[in-house]
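Structure first, then comments.
Omission of a single protein chain aside, the complex is shown with its protein chains in their original locations.
For reference, chains read A and B in written order, and residue numbers begin at 1 within each chain.
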Amino acid sequence: MEVLIQNIINALQWGSFYALIALGYTLVYGVLLLINFAHGDIFMVGAYIAFFLVIFMLGNIGLDPGITLALAVPLTMILTSGVGVTLERIAYRPLRRKGAHRLYVVITALMCGLILENGNLALLGASRKRFPELLETTVYRFGDVSVTNLKIIVILAAILVFFFLQFVVTRTKIGMAMRGISYDKFAIPLMGIPVDTVIVFTFILGSGFAGLAGLLFAMSYPVLEPYMGALIGWKAFIAAVVGGIGDIRGAFVGGFLLGFIEIGVVAIFPSTMRDLFAFSILLLILWAKPTGLFGLARHQKI
Amino acid sequence: METGNKLQRNAFALAVISGCVLIILLAQFKVINLYIQSVIMFMGINIMISTSLNLVNGNMGEFSCGHAAFLCVGAYVSSITSVLIMAPNDITGAPFLPPELAVLVFPISVFVGGVVAALAGILVALPSFKTRGDYLAIITIAVNYMVISGIENLSVVGGPRGFMGMKKVVKSMYELADIPWMMIFVALGTIFCVLIIRRYVSSTYGKGVNAICQDEIAAEIMSVNTNKVKLVTFMLSSGLCGMAGGLFAHVVGYVNPQSFNILKSTEAMVMVYLGGMGSLSGAVISAVFFTFLLELLRPLQILKWVIIPFTLVLLMQFRPEGIMGNKELTDVFPKLRKYCRFK
Partner (left out) sequence: MSLLKVEHMTQNFGGLQAVSDFNIELQGGELVALIGPNGAGKTTIFNLVSGFYTPTEGSIRVNGKDTRGMRPHQVTALGVSRTFQNIRLWKDMHVLDNIRVAQHYRMGYSIWDAFARTRNYMGREKEIDRISWKLLEAMNLKEYAYEVPPNLPYGLQRRVEIARAMSIQPQLLLLDEPAAGLNSRDVEELIELVRWIHDTFHISIWMIEHQMKVVMSLCSWIKVIDFGQTIAEGTPEEIQNHPQVIKAYLGDDTI
């Protein structure tokens, strides 16, 4: 029983990371119908930005770890969304303006991801970075179940982000514009909606929360390396699709589902089987429900 | 369109064959060193990879991002077959057949690898009946990860450490006769692959693939059995890629699962989109060019993997249709048509 609860908490934490990254995929896809393959690497960049910020604030300025954390969260999010928006401006927007085939944008995204990964490797070298400890670990014990404060923060952050985004997308004007663009990108500008602004806003949201995920991830697993974003990014993407890409709820459900599957597999089988099982289960889900759990089948009209 | 006599119409094919023979002769008389030989062999293998992926991503318009999975299956299956039969190993002990037969067993094992890879292709083909586009892309990625992860968990074939022993098989071929066997087999494989794809896409059967790409519903209603064509195309593509994998494994002499990860799939995609979607000659040209570029940039080490993606980003901005667009060489240089038999 205790083991089960312990695993559920681990799965929630692990799923939170997936969910936070998956929503970046889902937001961009929901608006542009573009798989932003560079998103996993934006997460990685977010973790590195957090790392340099924290080192700078702790070392060069000598701030208190608590204040550092309080400053690092918004700064990381802002800087990471800057990276995302830059990517959109220099790589995706010109293609969109030219009306290029969707596939070319996807390839560009894939290549931008490679540039970020390997550029980082070339700049900073292959040595892994160790993220300094910002938060004094407090362990809460309930019987045999132990929860660290960090885990609670991660899970809470994911839940808060979910409600925030759900509010933005369904209740605000810009959220409605976001949903509108994916349906008809030609009609939307005619309705007086500034498409580019909405798209930039989408990238700000997606990349900002990827930055947050990067920071939290770095705090939880304090070893950074340039390829850390690749695998987790691909997986989060699959999670987003299983949930039904383009739907915020789908991203979170998919993310947590993946978290539960992976932790569940590791609890029963050797940990090397994790990917095999996780991907097989996801494949089966997609097989049964090709548009994901929350995705709506778009009927083709003839 | 009866232009030119028979010799003239076959001139292109003759030129290709004599080119291959020339390269093999150069290798035989040690005019080109082992390094250049291996680069040429990689070119051949890359041509197989890129043309086979082009069939799915270019001609059929799907978005397969996990092509390396089939490369992996082919590489492992053919290596295991050839090593189990021809070389002393931990599993079956002494080899079944005398080393002289390696020359026969090797191509068979490559073929077996291709067949098994084609069967693995069903894994992607079946979901493609129901879904396409982005959702199918995910399935291919998932299959890529599943294959790698599956092999990493098979300790019989070395798990994450990889599998070796193919060097012995290759060596016994060289002991039989000192000619560049691997070059010959890679050349044969490449020609076989390009020829099969060429014949497939130029038949009415294969044109159904293009029809599916452009309008699947119209294709189905105009009597194209879309599911069957998809199945055949996916299996053909993965099978040929599996054969490339078998050759690759024996050229390198050692395989491990991580050399077939998503990065390898990305490489294959780069070659396809660099060459131009749906253009067979584009896929061949870009594979040669890409291999050359990789070798040229080798001294830059990791920066290579910044420069290549960057080039591709620029290409997408200024010439998104790739080197050839969806044209063939014969469309760009109509005069060539006189020298080759089809189209």
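Operating definition for what follows: contacts are C-beta pairs under 8 Å (C-beta built on N, C-alpha and C of every residue); 3 or more make two chains touch, one makes a residue touch a chain.
Predicted, not measured: the structure shown is a model, and the values here were computed from it.
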From B:Ser18, B:Ser155 or B:Asn225, residue that would touch the chain that is not displayed: B:Asn225
Residue of B:Arg9, B:Lys171 or B:Lys207 touching the missing chain in the full complex: B:Lys207
Where the missing chain touches chain B, by residue: 196, 199-200, 203-208, 210-211, 213-215, 217-227, 232, 326
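Note that only the chains that are shown with their structure count from here on.
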Where chain A and chain B are represented by their mean Cα positions, the distance between them in whole Å: 34
Contacting residues of chain B [partner chain A, same complex]: 63, 126-127, 130-131, 134-135, 137-139, 141-143, 145-146, 148-150, 152-153, 159-160, 217, 262, 266, 269-270, 273, 277, 302-303, 305-306, 308-310, 312-313, 316-317, 320
List of chain A residues in touch with chain B within their complex: 29, 35, 91, 94-95, 98, 100-101, 103-108, 110-112, 114-115, 117-119, 121-122, 230, 234, 237-238, 241, 245, 270, 272-276, 279-280, 282-283, 286-287, 290-292, 300, 302
